[in-house]
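Of the protein chains in this complex, all but one are displayed in their positions.
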Amino acid sequence: MDQTIKFTIDGTIVTTQKGLTIVEAAKDNGIYIPTLCNFEGAKPKGCCRMCTIKINSRYMTACTTPAADGMEIESNTEEITDIRKSIIELLFVSGNHFCPACEKSGNCELQALAYKYQMLVPRFPFIFPQKGIDASSPRLMKEQNRCIACKRCIKTIKDEEGRNYFAYKNRGYALEVILDPELGKDIPEDLAKLAMENCPVGSIIYKEKGFDEPIGSRKFDKTPIGSEIEV
Amino acid sequence: MKDKILEITSKYGDDRGRLMDILIDIHDLKGYVDDANIEVLSEKLGISIAEVNETVSFYHFFTKTPKAEFNIYLNDSITSNLRGRTRVKEAFELACDATFEGKSEDGMFGLYNTSCIGMNDQDPAAIINDVVFTNLTPYRVKQLIKALKDGKSLQEATYESTGDGKNSDPDLKSMVFNNIRKGMMLLNKDYERFEVVGKILAENSPEDIIKTVEDSNLRGRGGAGFPTGLKWRFGRRVEGEHKIIICNADEGEPGTFKDRVMLTEFPDLVFEGMVIAAYATGADIGLLYLRFEYRYMYNYLSLVLEEMREKGYLGKNIAGIMDFNFDIRIQLGAGAYVCGEESALIESLEGKRGEPRDKPPFPVEKGYMNFPTIVNNVETLASTVKILKHGADWFNTFGTKDSLGTKLLSVSGDCRFPGIYEVEWGTSIREVIEMAGAEDVQAVQVGGPSGVLVSVKDVDHLGGTELMKWYKPSGMMVAQKTYDRKLSYSDLPTGGSIIIFNNKRDLLKEVVMNFMDFFIEESCGSCSTCRNLPYIMKQKLQKILDGHGVRQDIDDLLSWGKVIKVSRCGLGQTAANPILSSILNFRHLYEEYVQAMTDYDNTFDLEKSVEAANKFVGRKTVFHHS
Partner (left out) sequence: MNKKVIATTSLAGCFGCHMSFLDIDERILDLVELVEFNKSPIDDIKVFTKRVDIGIIEGGCCNTENIEVLKSFRENCDVLVSLGECAIMGGLPALRNGIPIEECLREAYLDGPTVSENKEGILPNDEELPMLLDNVYPCHEIVKIDYFLPGCAPRADLIWDALVALVTGDEMNLPYEVVKFD
């Protein structure tokens, strides 16, 4: 049976194999749909809503929705672009993103998206939350005010028995992502470094690792996020 | 203590999926769960401490701080406020010698606020150690607390009066009232228990049953209105080692209490509906997800299930139908509105935090434990029994073309006769107001906070605006005199919550603010939009109410309200509706607050902002210039 499917993104015809999500299928076709919480290899969970697209005048998340034959997808429309930009701005004001003082600056995906969408100032008022910093682990620091609750650490950082190092705490506006107090005590070095790497922002910091890359040669200094995908 | 915790976990087979039950049992044992208990659970269930905490910290009725002997959860819904909550609250504080969100010094009383507990027709109401107390007044509070101090039990304190109907049943004995004001097919007394399951089922094939439900055009009564027959057909078609029927009795939308009444008066009817659904779809496992606030019914409902097992209506070869095996378990929630959303409900059933899943896949493809799962509302399931008894044609004689059958309305707020009204679909808001004996009406909230605030004003002028293209509160907003709008899937679809406000109410300060607090508290927090925007929008509304608003602020609210529509589930998608629908229908209230003469104002207060520093350094606040 032929497993090839065809659909359109902003009018461009895209072909792909059945079984891929819209984000993956778009990527294979050189179309970038911005994501934040999505992480290759981990089960998608539409938390950040950045990849919002419109199908049949309904909003869907492209990271969780399987591509299907005949779909007509709106992605880079004025409306969707403004929603995405709003989401970035929302994440900026709801945390404390002092980029000049952040270890992740230049390699941060949230910041990179703000660059891509040319955020000059958020439309929402700053909240300046005080969620504190958990520095109890000998290897990691968890700066709660930078966390965007994307779940990437929850999904990807596990011990041999499959237990999660990170988990949600509370709900609603009070939601946080915390490091397990016991497991965090002796998280292995490579896992700790991986946690920092997988975090899109500067919420998970490997201790004693500071600003080791000069401005100008960091990931997003010169190349916009997604440009490796776009043809 | 460790032994006792281990006893509990082993009772549930050390199954992580039963974490809700385990935690509820621990709370029954000692009132709260501490770090030591959590460590034991982590070890025994094979998950990290943080993961156990994830579930514990999600639910309102789980706590890590030691509880008092009597824990008083006072309903914080709008209807409670309308009926004198403030004075009741003060009476509790005085009588218990404690303040809210805290305990009395002697550890006897704990006072807590809680989201709507489904007693709007008899608010203010409170739950004290699982027992419901309704129609509270300062006097009753004083009496109640005195009785408890005198050593009376909670039961003794309630049994001084019991409610109407089955609320007085020896197995239920609750002071809750049904307040059934108008009954039609669901609430009339001509129900012959188990007739459909006992007789009619065997005469029909599952296909026949689905066909009949399809022909009846029954649509889900939980709010979304999905055609029930179609859902069952999908359910039948999907293959699965097990199939699950879930009855959604989470009933958390403020202002809704009809499922409470159905389960009180006709639990057998509801369970019968579940058995029918199981037969039609080939399901073998039934789960009733009962909100924690309705725990007072737990034993009563369990006894009905026991009776059904004895009579052969649950268990193996039900009603003599070979290989039709199905049983029902009751799962308690623990206080989370979002768990009414079907996929969040399923997560909760699996012992996790109630975080909605992405769709697709839908529960009917991959639900509870990844098995095909059909979720239906209490009222939907009850309706199917009547449909099978009387036929699809009969059912189609009720209602309007696009909305057939009847609807249970939960009416509360400023009216003489709050309670349950079973009406035909197509009933207008005006008729509801008249039925309920409401006068001097300013507004009607249809569908709870996530629904729409309907005004007497004409909204014609909004018909063609850009806004109307995306603002779909719960269906469509049509341009006509709003009180003649009809409850129906094409006009004003609703799960049945109707809250009436008279002209004395401050819609923005009292109502909209209360609803926004509800969403801020009840969001699961997973979506960036739903986690943050209700809070930010509420701040903006506060700015307007404080007299600092400008025109742009209203426009900002409207356009920010658009962003939240991309949230994952219905909670987030509707969380801005209190603000959006009040701007749409009551814009003049906003206009009264905003300043016409300026296009910029902030909330910055110079004098206040220097207060703390000046005080600390010992300096007077004096401004030399301007």
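By letter and in written order, the chains are A and B; residue numbering begins at 1 in each of them.
Note that a contact is a pair of C-beta atoms (placed from the backbone, for glycine too) under 8 Å apart; a residue touches a chain by one contact, two chains touch by 3 or more.
Keep in mind it's a predicted model, so treat the numbers as computed, not measured.
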Identified contact with the non-displayed chain, of A:Leu20, A:Ala42, A:Cys99 or A:Ile229: A:Cys99
Contacting the left-out chain in the complete assembly, out of A:Ala114, A:Ala149 or A:Val177: A:Ala114
Sites on chain A contacted by the missing partner chain, in the whole complex: 96, 98-102, 105-106, 111, 114-115, 118-122, 125-126, 128-130, 215, 221-222, 224
Residues from chain B at the interface with the omitted partner, ascending: 599-600, 602, 604, 606, 608-614, 616-619, 621-623, 625-626
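Note that only the chains that are shown with their structure count from here on.
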Averaged-CA centre spacing for the pair chain B and chain A, given as whole angstrom: 32
Residues of chain A touching chain B in the complex: 44-50, 52, 59, 61, 64-66, 83, 86-87, 90-91, 93-94, 123-125, 127, 148-149, 151, 159, 161-175, 178-183
Of chain B, residues touching chain A in the complex: 39, 42, 46-51, 53-54, 57-58, 336, 338, 353, 355, 358, 360, 519-529, 531-536, 539-540, 556, 560, 562-563, 565-568
